[in-house]
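I have a structure here, written as structure tokens, and I will follow up with some questions on it.
The complex is shown incomplete by one protein chain, all other protein chains being positioned as in the whole.
The letters A, B and C name the chains in turn, as written, and every chain counts its residues from 1.
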Amino acid sequence: MSNSVSTAISRVDPEQVLVRGYNLADLIGRYSFGDVVYLLLAGDLPSRSEGKMIEAILVACAEHSIDAPSIHVARTVASCGVPTQQAISAGIGAIGDYHGGAGEACAKLLQEAVHERRETPPTEVATDIIAGYRRSGRRLPGFGHRFHTPVDPRARKLLQLSDRWHISAPHVALARAIEDTLRTDTGRALPLNVDGALAAIMSDMGLDWRLGKSLFIIARSAGLSAHVHEELLVGKPLKFAGRSEIEYIGPPERSLPEAQ
Amino acid sequence: MSNSVSTAISRVDPEQVLVRGYNLADLIGRYSFGDVVYLLLAGDLPSRSEGKMIEAILVACAEHSIDAPSIHVARTVASCGVPTQQAISAGIGAIGDYHGGAGEACAKLLQEAVHERRETPPTEVATDIIAGYRRSGRRLPGFGHRFHTPVDPRARKLLQLSDRWHISAPHVALARAIEDTLRTDTGRALPLNVDGALAAIMSDMGLDWRLGKSLFIIARSAGLSAHVHEELLVGKPLKFAGRSEIEYIGPPERSLPEAQ
Amino acid sequence: MSNSVSTAISRVDPEQVLVRGYNLADLIGRYSFGDVVYLLLAGDLPSRSEGKMIEAILVACAEHSIDAPSIHVARTVASCGVPTQQAISAGIGAIGDYHGGAGEACAKLLQEAVHERRETPPTEVATDIIAGYRRSGRRLPGFGHRFHTPVDPRARKLLQLSDRWHISAPHVALARAIEDTLRTDTGRALPLNVDGALAAIMSDMGLDWRLGKSLFIIARSAGLSAHVHEELLVGKPLKFAGRSEIEYIGPPERSLPEAQ
Partner (left out) sequence: MSNSVSTAISRVDPEQVLVRGYNLADLIGRYSFGDVVYLLLAGDLPSRSEGKMIEAILVACAEHSIDAPSIHVARTVASCGVPTQQAISAGIGAIGDYHGGAGEACAKLLQEAVHERRETPPTEVATDIIAGYRRSGRRLPGFGHRFHTPVDPRARKLLQLSDRWHISAPHVALARAIEDTLRTDTGRALPLNVDGALAAIMSDMGLDWRLGKSLFIIARSAGLSAHVHEELLVGKPLKFAGRSEIEYIGPPERSLPEAQ
């Protein structure tokens, strides 16, 4: 009962590691991590703008709050006497359809609509999508945020960069048409949140919607690492499960250094 | 049974996310993911060189092979009919002391030795460390590689960059002293592998040794994402557990584009 | 952002633990684990036959083979240098829709059909179900086994006991009607496998279909524990990922002791 399996991702020789055909050692120091994430997920090196865009997305999703379920789970597990990787692993397991998963759902929605209705004006497509969700009683994934209202500052920044770097195309356009239609229809703003921005932009960079959660996971593994480290260093065993208040004891708000 | 918990990592307000005191939206597009990883893990922004070094480390560890246990586990779990995050979560759980964990062990060794024997010449410290491991019968973590012999090309590249960017300091020096002493003693090369290079360099950047596995996990979450995606798209259910042969069907070896 | 949550499962006082209203200390030694599993999942104590039936199901699913993906994953993770719980946790994560998950899917199918078509003869319902699956091109969950042909000995034994203990009712009847119709239609046997038997019998005991995977997980945690222990004791680090051949080195086939 043994099988041969095949992969188009990498090949390892004693003297080199090939990633999508490129020598990994040549990528180190010359290409950004965002470039290599794109290479791994899309199969080819990105344009310079796309690589920077991936980096921007990773930064935007790297950390949010100790109140996010993935972080909460990772810290609780870390407080039970386990090694680092197990706490991070449990936290990533919490990145489900209701937490960090809206990006995947929103990207699916945008990619299917753009694919199937290429010739239809975005506003018309947007109206149909909203009507469909309204009928089904489900929430439109990627729009609105329970905490960041009226606007999710991370989404706004990502969309600015996507425009500036000429990445925004039909998927971002459709996402904005949905945003506009929602505002007109309901009289209140329900703007793209960080998941929705990620979804629209990754779609315009040609990434399969099934990678929506993956981008979020790669990014959030950084925040998870910081929290697990903090918990292992200064947390008290078993004291995390019932936590209710969160106190921030880090540096006060500060400005970024001038030059960089 | 509720508790207040405290964190120095982030604070979330409706209009902004503060990460170590900085407004996350201002970091997006202006700082690399490597910069933000360092900020999250070390508490402060890195120097320009250090941020580039983190990116280089993340690239070096992003992917190795379908034969690596973490990738193998993630693909096997993905073939069982589960969502993306669960397969990635299981793969990260395989990053234990024997796989991806040598970086943490090696960083601990280097940091403790440099801390305690600041005044002793590296060669003397190296001799004592090797003798200690020999007595205990354990393997020295971070040196030698079962597959990449005589040299791990990822380690060599990382150390070149660490020298060029003036990051190499006492920990890299001690690692090299160990490498030299091993060669003299045993007559054969047992050079730093990618885990050992990561360990020495992160130590010279001031990162706590407990973060050794975390850096590897952040990096490898990219390779895991690519493999889980490939398995979900083209793998056959349940066919992965007993795989023995691996066939590479990606692009043939190719050169990187000239300008970038 | 704190909430009150409610549960109908247990309450803990300093001097006692109440499980579904009963004092846990009074259950110990007087009720079987199968009784308590039923109490936990269904909310009330089972009849004597039902408690024995749960025990029989747990025994039937406790272990299958090192070739099962969940066991394979747990042993691979165990070989990477992690603690017991992490290897078991990863193995349980592999119990997805394609492995150990057919019980849940089959129970859903049976419970919905019995609920909606209470007055229709089982043969007619069976014919419609088979036709529906044929149209959709999906496999009927719970019938046939890639390895145990023509019959899954565990399923046969469970169904015998379910009949003998007067548990078999509409759901087992419908499952058998499907089995018969498949045989007549296709000319070949595609009998209930262990997942299908579990599904039909748990349904006749009034357990919600969403518990199908749970029963399998509780049972299989025993096999996982044995395999992880064996790997930690005698396995070689990192040698499991590429395993192809499996050699059985346990006791040769033997008979059960006479009296018990």
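Rule of thumb we're sticking to: contacts are C-beta pairs under 8 Å (C-beta built on N, C-alpha and C of every residue); 3 or more make two chains touch, one makes a residue touch a chain.
Computed from a predicted structure; not experimentally measured.
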item	value
Of C:A131, C:A189 or C:A226, the one touching the omitted chain in the full complex	C:A226
Where the unshown chain meets chain A, residue by residue	2, 67-70, 72-73, 76-77, 79-82, 86, 89-90, 93-99, 101, 237-238, 240-244
Residue numbers in chain B that touch the chain omitted from display	1-2, 67, 82-83, 85-86, 89-90, 93, 244-245
Residues from chain C at the interface with the omitted partner, ascending	1-12, 14-34, 36-37, 40-41, 43, 45, 48, 52, 55-56, 58-60, 62-67, 75, 83-86, 88-90, 92-97, 100-101, 104, 147-149, 153-154, 156-158, 160-161, 208, 210-211, 213-215, 217-219, 221-223, 225-230, 232-233, 235, 239-240, 242-254, 256-257, 260
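Throughout what follows, only the chains that are shown with their structure count from here on.
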item	value
Cα-centroid distance, chain B relative to chain C, in whole angstrom	40
Gap in Å, rounded to a whole number, between the CA centres of chain C and chain A	36
Sequence positions of chain B contacting 2 or more other chains	2, 67, 86, 89-90, 93-97, 101, 240, 242-244
